Structures are given as structure tokens and as C-alpha cells.
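As you look at this complex, bear in mind that one protein chain is not there, while each of the others sits in place.
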Amino acid sequence: MINSLFLYSIACILFLIGLFGVLTRKNVIKILVSLSIMETAVNLFLIIVGYIKNGKAPILTRWDPHINIHTLNFVDPLPQALVLTAIVIGLGTTALALTIAIKLYEHYGTLDITKMGDKK
Amino acid sequence: MYVIIISVLGITMIFAAFMAIYAKKLITAIISLGLIGLFASIIFLLLAAPDVAITEAAIGSGLSIAIYLFALRHTEGQEEK
Amino acid sequence: MKNTNFVTGSFIALTLVVILGIFFFQALNQPAHEGKTMPVDNVHLEDRVSLHYVLKNVNEASQYLESHGKSYFNERDEVPSKTIEFGKSKNLEEGSANEVTSIVVNYRGFDTLGEVTVLFISIIGLTLLMRGINNKKIREPSLILKTGTTFLSPLIVLFGIYVFVHGHLTPGGGFPGGAIIASGILLLIIGLESFQFNSVLSKSIESLAGLAFVGIALAGLFVKKSFLANFMPTGTVGYLYSAGMVALIYIVVGLKVGAELASGIAKLKEGGKND
Partner (left out) sequence: MAVTGAIITLIGSLFLFLGSLGLVRMPDLYNRMQTGTKATTLGSILFLSGLAISQSEFINIDKTIVLILFIVFTNPISSHALARASHFIGIPLTEKTTVDRLAEDEGKE
């Protein structure tokens, strides 16, 4: 029932908004927020690629004891496995980038990237 | 039913992304980012990916916001002009 | 002058983004190669990983395909099937009921080792860069918050341990469990003023967990002649003592991710002391 083009559109529009933010914002933390939006959009896109209509979560449970494989409708677990690790790695890299932003603030006294070249 | 829920969540996510980019205060942008993470985790749950939904709910709306706020405290809340 | 620069820059950026968006939507609308369309509505079930997984003979199915000279199955009935039943089937290739877990830890275990290493390196860089940045005081939390924190954060850490111990049966696993443990420790850090994060303990947990991961992988190398091979009995699907090495590795990964994320957050909050 879910219109697939609509699902893909949400992820693509989020990605484009994040890209616009990265290109135009001047504050370092704003740029990092835009990068995080892009990251969420890419994760959403990968999950949508693995989805099928009326799919179930790829976990065997005790409530269907006789699994008839010809009617079973699992979604694809491979993109889920990739995204699962990508989210945690994303947190680590975001923390590292924020630390670099703090160091930049200590050094230049500002977070505006256009004013950073003025002082040395 | 899922169509309605996912469309409402998705459109709210797009508005929150605009708010995160155009907000004057940095803390508004960070809280909008948390909103995007939370709604993304609900969409993951509706798309039959519970593992990813748990991870995104813990990280996207909890830990990530915390590290942004700690970084903001170290930079004395510089506002964008 | 500066304002016009900014307006021109954002106009160029907007043009770029719009052109990229047109490319995206064009790519979404046109059918991909071999007549397979991208959208959800029209998926070849035979291409999915989960079909091969549910049949529990990933290697045998690929051998079958090679011997018959095909790239994928045309009909589902052609697939050589082994029916599995929850709580009854034994000694499968994988013992875990959660497919995502078996992909993360077993079929792509090497990826997981690399990703844990990336996380480790980024936290090391954070610790190095935070050196020399001082702590800033926050307002003292109220009595209600302190009492609630002492009561709630052990429960949250316990839930994280539950999530990664049951990673092969229920949704969850090492990465979500580690994140939940880190959020419990985050609650302690911001809710209790007297809490001192023990960085020596977290470092030793992290290092021992990393060593245990490599040790389990090397044990697979010595027993089954392959790095990260599942060398333990896989047991019955759906029982807690099943899936062999998968459960062990997920426990190790959970401890490692939890310790790393918690130490990174504590460093970001407190600043690096000169130790």
C-alpha cells in the first residue's frame, strides 16, 4: 500500500536539505547538524531499499511454529545490518568532529568559518 | 494506515530539517535534529527494522543531542549572526 | 559587499541542489538494469538475502545455482529447501533466530571488526584533542533528580545488558545494547554531581573486550581453519544457549561499544584532565 516513490522522496529531500545547509551555513556547529541530517537521510534510504510490501521483521518467533517458507514475507536484513553499524560509527565521528570544532573555537575565538582566516 | 503515519512523520521531518538550518539559535537547531532522529526511528519501526529502530532511538535522539549540547557549552553558546 | 557575496553563494548552492534533486528523481523513476525496477512495489523475492537465510543453506543454495549455471532462482519452488521450526531445528549453519545478528556477526564479521576499530580510533582522537580543555560547572541538580538517577541508571544499564545478551533471539544486539549502556552512564554523569567517571576501568574493559574479539576470531582460525569461523555447536534455534560464537561476540561487542561511547561522552563533558 505504501507508495514507494513517496518514501524515496522523503529520504532524497532530507538529503538535499542537508546538502544545502552544508553549502551555505557559516557556523561550524550548524554545518555539523546539516551533516547529521544527511546521515539520517542516507540511513533511511538504505532501509527503504530493503523493504517489501507487507514485509515482516526478519526474526523467527515462536508464534508461527510451522513456517511455510512459500508464504513467508521477510524484509531484506542486509541493509539493516549495514545501517545498524553505520549509526554507531556516525556517533563516534560526530563526537570527533565536535571536538575539532571546540579546538577551533579555542584557537580562533569564533565559530564563524568566514572570520577564521582573519586572526592568526 | 501506515501510509498516513509515515507521510505525517516524513513531512514533519522535512519541516524540522528546514528549522534546523534556518534557526537563529543553535539550541533550536540541535533540538530539531533530535526530532528528526526520533521520527526516523519510528519510520524504521514501521518499515519492519526493529534493530535499527532501537539503535536510532538511543543514539539519534539521546546521545547525539547530549554531545552537541556539551560542545555548545564549551563554545559558550556562540550564536549565528 | 559581504551581504551580496552571501546571496550569490547561496544562489549557486541552491542551483546545485536543485539540479542534483532533478537527477535523483529521474533516477528513481526510470527502471534499472535487467528490467528490475527500483521501487518497493515490484521486488524480485529471489534476490533477497532473507530467502536464502530462511532456507538456512546459504552455501548449498549458491552451490546449487553454480551447478545449474544460473545467477538467481526464477521460481521459489526451485529453491532446495530445508524447513526450519522455531525451537526444534538443530545444528543449522547458524543458530540465531535474528537474521540481522547473524549477518552482522557471522557472515560479515570482518566488517564488524573493522567498524569497532573505526569507533576505537575516533574515541582515541577525541581523548587526545580534549586534552587541555577545562571543565565548566553546571548548576547543582535537585534532590529529586539525584534520587531518581541513583535508582534509574542501574535499571537502564541492566536493560542494555539484557539487550545484548539476547541479541540472537530478539531485536537488539551489541551495538544497541552498548548505546543504551552509554545513555545510562550519561544519566549518571549529568544527574549526580559527585559521580566520577572511572576512565581506567572503562579503558581496561574496552581493551579486554577488543582482545577477546580477536581471540575468538583466532580460535576459529585454529579450530576451523578460517578467521572468525563459528567453531562452537549452534544448538537449537530459539534457545538462549544457541548460535555458538555469535552470542559470545555480541556480548564482547556490547561491552566494548558501551565503554567507548561512555568514555567519549564523559571526556566531552568534563574536558581532558592532564593525566
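Order of writing sets the labels: A, B and C. Residues in every chain begin at 1.
Keep this in mind: a residue touches a chain if its C-beta (ideal position, glycine included) is under 8 Å from a C-beta of that chain, and two chains touch if they have at least 3 such contacts.
Every value quoted in this text rests on a predicted model; they were computed, and no experiment measured them.
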item: Missing chain: touched chains present in the view; value: C
item: Chain not shown: contacting residue from C:117, C:142 or C:204; value: C:142
item: Where the missing chain touches chain C, by residue; value: 139, 141-142, 144-145, 148, 151-152, 155
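Everything that follows uses one rule, which is that only the chains that are shown with their structure count from here on.
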item: Mean-CA-position distance for chain C and chain B (Å); value: 20
item: Length of the line joining the C-alpha centres of chain A and chain B, rounded to whole Å; value: 10
item: Per-residue overlap in chain C, given as positions that touch at least 2 other chains; value: 98, 100, 133, 171, 173, 175-176, 179, 261, 264-265, 268
item: Where chain B touches two or more other chains at once, by residue number; value: 50-51, 55, 59, 63, 67, 70-71, 74
item: Interfacial residue positions of chain C with respect to chain B in the complex; value: 98, 100-101, 133, 136, 138, 163, 171-173, 175-176, 179-180, 182-183, 186, 190, 261, 264-265, 268-269, 271
item: Residues on chain A engaged by chain C in the complex (per definition of touch); value: 2, 4-5, 7-9, 12-13, 15-16, 19-20, 23-24, 48-49, 51-53, 57-62, 64-67, 69-70, 72, 74-78, 80-81, 84-85, 87-89, 91-93, 95-96, 98-100, 102-103, 106
item: Complex contacts: residues of chain B adjacent to chain A; value: 2-3, 6-7, 10, 13-14, 17-18, 20-21, 26, 29-30, 33, 36-37, 40, 43-44, 47-52, 55-56, 59-60, 63-64, 67-68, 70-72, 74-75, 78, 80-81
